[in-house]
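All protein chains but one are shown at their positions in the complex.
Here the chain labels run A and B in written order, and each chain numbers its own residues starting at 1.
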Amino acid sequence: MTTTVDPGHVPDLTGPAPRFRQAGLAFGCDWNPEQWDRATWREDARLMREAGVDLVAVNVFGWSQLEPRPGHYQFDDLDAVMDLMAEAGVRVNLGTGTASTPPWLTTRHPEVLPVAIDGTTRWPGGRQAWCPSSPVYRERSLALVEAVADRYAQHPALALWHVSNELGCHNALCWCDVSARAFRRWLADRYGDVETLNDAWGTSFWSQRYGDFSEVLPPRATVSTRNPGQVLDFHRFGSDELLGQLQAETAVLRARSDVPVTTNFMVTDHIRNLDYWSWAPHVDVVANDHYLDQRLADPTTELAFCADLTRGLAGGEPWLLMEHSTGAVNWQPVNLAKGPGEMVRNSLTHVARGADAVCFFQWRASRQGAEKFHSALVPHAGTDSRQWRDVVDLGATLDRLDEVAGSRVVADVALVFGWEAWWAADGDNRPSTAVHYRAQVLDAYRALRAQGVTVDVVSPADSLEGYRLAVVPSLYLVSDVDAAHLDDFVRRGGTALVTFWSGIADERDAVRLGGYPGAYRDLLGVRVEEFAPVLPGATLTLDDGSHARLWSERSTVLDAQVLARFADGPSAGEAALTRREVGPGRAWYLATSLDEDAWADLAARLCADAGVTTDPDLASAGVERVVRAGQGATWTFYINHGATDVTVPAEGLELVTDTVVADQLLVPARAVRVLREETAR
Amino acid sequence: MTTTVDPGHVPDLTGPAPRFRQAGLAFGCDWNPEQWDRATWREDARLMREAGVDLVAVNVFGWSQLEPRPGHYQFDDLDAVMDLMAEAGVRVNLGTGTASTPPWLTTRHPEVLPVAIDGTTRWPGGRQAWCPSSPVYRERSLALVEAVADRYAQHPALALWHVSNELGCHNALCWCDVSARAFRRWLADRYGDVETLNDAWGTSFWSQRYGDFSEVLPPRATVSTRNPGQVLDFHRFGSDELLGQLQAETAVLRARSDVPVTTNFMVTDHIRNLDYWSWAPHVDVVANDHYLDQRLADPTTELAFCADLTRGLAGGEPWLLMEHSTGAVNWQPVNLAKGPGEMVRNSLTHVARGADAVCFFQWRASRQGAEKFHSALVPHAGTDSRQWRDVVDLGATLDRLDEVAGSRVVADVALVFGWEAWWAADGDNRPSTAVHYRAQVLDAYRALRAQGVTVDVVSPADSLEGYRLAVVPSLYLVSDVDAAHLDDFVRRGGTALVTFWSGIADERDAVRLGGYPGAYRDLLGVRVEEFAPVLPGATLTLDDGSHARLWSERSTVLDAQVLARFADGPSAGEAALTRREVGPGRAWYLATSLDEDAWADLAARLCADAGVTTDPDLASAGVERVVRAGQGATWTFYINHGATDVTVPAEGLELVTDTVVADQLLVPARAVRVLREETAR
Partner (left out) sequence: MTTTVDPGHVPDLTGPAPRFRQAGLAFGCDWNPEQWDRATWREDARLMREAGVDLVAVNVFGWSQLEPRPGHYQFDDLDAVMDLMAEAGVRVNLGTGTASTPPWLTTRHPEVLPVAIDGTTRWPGGRQAWCPSSPVYRERSLALVEAVADRYAQHPALALWHVSNELGCHNALCWCDVSARAFRRWLADRYGDVETLNDAWGTSFWSQRYGDFSEVLPPRATVSTRNPGQVLDFHRFGSDELLGQLQAETAVLRARSDVPVTTNFMVTDHIRNLDYWSWAPHVDVVANDHYLDQRLADPTTELAFCADLTRGLAGGEPWLLMEHSTGAVNWQPVNLAKGPGEMVRNSLTHVARGADAVCFFQWRASRQGAEKFHSALVPHAGTDSRQWRDVVDLGATLDRLDEVAGSRVVADVALVFGWEAWWAADGDNRPSTAVHYRAQVLDAYRALRAQGVTVDVVSPADSLEGYRLAVVPSLYLVSDVDAAHLDDFVRRGGTALVTFWSGIADERDAVRLGGYPGAYRDLLGVRVEEFAPVLPGATLTLDDGSHARLWSERSTVLDAQVLARFADGPSAGEAALTRREVGPGRAWYLATSLDEDAWADLAARLCADAGVTTDPDLASAGVERVVRAGQGATWTFYINHGATDVTVPAEGLELVTDTVVADQLLVPARAVRVLREETAR
């Protein structure tokens, strides 16, 4: 047997953070060989080569195999797997194996188990059954990371470290006593003294004033509404605790290896407990898991949004799609199969929007366990199947797109998005629980996408430098510093749109007084006195004939042009859409939740006002167009989601079919085409 | 600094209970100065004078400010507040401050925390996180009341004591071990020996027979349906425990002060755990909090009903509207703003129905905390706002209505309502969970209101003396003694309507045998053999063409005239509406849940039968008409809920506009007019 460790190598740990490098686009998957026998492993390696798979994540859930008894490590199987991959020329994205604890750990230390908001324990039997603040978990998991890093840091197959897995997917918020102590420490660090905490949380309300940090608890279940400042800080704390685990594992790895480190984010609609803006600087390369969410009205738009947001987290740099699916997932109420070409369209939408790796969960569909009905590269039916043949085709296509790797997406429009705003905006006891932050964001994004516009999704802390148009949907919570970026942007000549329920609260969730939308009131020239939401299902009509839902407001327009007013509803006669010229710039305000058509129309007007090029005809034909630019060339992705062929004027080399295009590019129904055009370097 | 305590004064505590007196209608609000700085306090006092605010509730949630450490009191801020109010001429409704515990109390004594039905603890972070039976809470809260009473009993600003706040809003039922012990004591007091308890609860069913009180527990979560007698007594116990807190605080206050004592009831649709019929005798003046509940089909009818019920609790005397809102609340799923004139209509509906005070939660909208999006007199936008201007107008209007204070509402019709009946009627495993007691009551009330009839809402224990018509909707549980009042009423010449699901059970929730509706069977001359509810959404037709829902019955008519029969459904051919002449009186029975039109028609027939004057045309024009009568004058309130002006024949002085009316009074759309007519003294 080949030994996989070279104890003589000393990694260079003094320079800048290592970067993940690859020759082209990576194609890969999670591989869980522990579920199969060794004969299957050999077959797997052969099939990986057949499909062109060149990056596999292993050992993601390896703990109970690697450490079957406390402190007793058993690496034989993983050694064999690593050697097999090295031999097969497949690079390994090596899991630290800490994602889920072995049964012996929680049997010996039940205090590791997470506790729900009502004080009841959550038990083993699934995954991630550990409290993020548990010192026992931290100690034992780092010991495992050390063992794994010591063993494989120099293995030739190793290409990337994969810390844990989907950190916080299930256990992001823990209400146990261990977490309570950690929360108090976190608060003491943040606020210094208890009076500052009292001010931040507004504890003079409802007799909540603390005399000492020792009196503070996590926001456990109450008989009435919880303190919103406490809830907000508990979200911050929860995100930070898991970031702490990421950093701790990373430190162990970096002390032993110069291979880059990542973890798979979950930038997606139904995961909201991690503030990835604060996490992104701590990985060497941003990686994301994304699954179509068929519970949403428009899963494909959400996919595009998440890809753009992931690119935002990567600072515009290429990123890795670490997981998506060849077909159905297993965890939605009804798990739809993918239609013809849908897997390719999904994969290449991610690539178009900045991904340099296309990976899947998982290699071979499990026979047992909670995910056995999750699709895979090798389905239960085996390789004599359409799914496998589609996978082989995708591998070949990605090979032909290798030259795209390293290039950057081109966008003129910024959409501001933040997790802290999400936590606060969707809190308890707000004007309308029918208004959801994320849905408002997606409405805005969809309207821009319907204009054929590519959007960068940026942090509230972004300077907005270089954009023509900035859209700020329902950014309920924003700091003064961050709000000032928008002001500067407009005063420098930018065009901005702010929508209702923005700028209301500062970072403590304290309302800005004097009229909404506090942080943006002066910029917009509108002072809102009173919110007047309407019931879900009710329709509002504006005096330009367009329709809206959910929200209206009663305001005074201080200094802006009123472009539309409410024609009916509880705010009839009040301003619904305004525009203010601010030096060379323009500040628009939307006081309601437009329906899809009206939003698209507004997006068109904004783009026109900002000088942003649109292509609504192509978009309405179902074709998504995104451009990546590199040294000396651009690559334009045409993703045809529709059922009819579309022809676009084009000149260059089409990479998917390897065809020279002279003036017209045919994008067949449901297909993707990628046009390379040479540019001056 | 002015000292606020006059230790030389000895209150007269030997006479009758003190009464709350005021020159006219009070106008006020909760004021929480602890959330603001002192500069704001001075501004607040100035604005209160501007708006005519003359009664403010302070220190409602003062505990953690007043007693920041155990036993260490700190009165500086409250002294200043009281002095400021005295100086400003604003009377103070002084909270005992016990509504919510400070964090140190539950940190030191976690056994104070309430426990939910499944045995999980409910934690601090909201409000009212205390077990009503906790001796620790009782002792510490009374110590606070003593300190507050000692300090402010003689303060010139003090007008009223405000015990706790919305007692039982969140913590009315607690399943903890402390509550279990208290429940056993309460049961031993009620039943004396365990065999009497066994009989009362019917424990021969399902092997539940107790050998000793020590075996009894609160009705915690079970794997199957709980014993209904146990559940009913647990409701009684819960109400009594909180009444005990009210009485204990009151005793402390009365030992130190002759200022009247109240607490704010919550007579409203979604609060049902307190039997205010048993509470009302223990306050010096009845006060209520009422908020429009937009989750209901008809919030305005519910408002009127609650005002009438609150007047019933006050025995027909004037009462205080302690809280309502200028605009939206924050705790409903969608919190609707009020429309033009709606705040005034709401306020004056309460006054028309007996309120002598119009108060709001709260003075100044909070910046932080769980209620920051609750409307206020001073909104987040400040005083340059329509809301503030409307508040100032309302203050002026109330000043012009001062003469109404002390007068009594005139009504010929009684509607019987009881909390014990509510608890039992809506219990588990009943014929139809789609039938809700409160909805049945509101249906009857709405039908009478649609006839322009003013209704007194009275207790099942009321003698009904002096009324022409008594309506008893779905009074499932009633004692023999209380049921006899209706019998006497009819035999004395009254007209009564009883509706289905009435008189079924006695006060132990034991079914009366021999045919439903047991307690009223002989009076009505109808013997029901079997209930036949129908599914929600199904429509029943009667043979007079009217429609009904939810319920039908199979009966034998022993001695009554059948006015309508079921034409379809599971009881086709059976009696749906009957009328029996009983000496000079009349006893009607309704065996189903009529739809709105049929109910209105039935109400008209009942009023005609009883000689009650109606005005359905005015009502259907959207105008609510209520008369208050005093010494030498009556005041007729016209509240126009509609969008069109209405003219009524009238002669007298209209107080809102201060206009002499000769023969026609114009009540503009959405407005209120109050006509004073002189009468013989």
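Descriptive notes on the structure:
In this section, contacts are C-beta pairs under 8 Å (C-beta built on N, C-alpha and C of every residue); 3 or more make two chains touch, one makes a residue touch a chain.
Keep in mind that this is a model prediction, so the values were computed, not measured.
Within the complete assembly, A:387 is the residue of A:222, A:300, A:387 or A:407 that touches the hidden chain.
From the set A:56, A:78, A:99 or A:176, the residue in touch with the chain omitted from the display is A:99, counting the whole complex.
Only one of B:71, B:514 or B:632 touches the absent chain when the whole complex is considered: B:514.
Listed here are the subunit A residues that touch the chain not shown: 32, 34-35, 61-65, 68-69, 97, 99-104, 107, 114, 116, 118, 120-129, 169-171, 327-328, 330-331, 333-337, 339, 365-373, 375, 379-382, 385-387. Even with one chain removed from view, subunit B keeps its contact list with that chain: residues 118-120, 201-212, 214-217, 219-230, 428-434, 508-516, 527-536, 554, 570.
What we mean here is this: only the chains that are shown with their structure count from here on.
Per-chain Cα centroids separate subunit A from subunit B by 49 Å.
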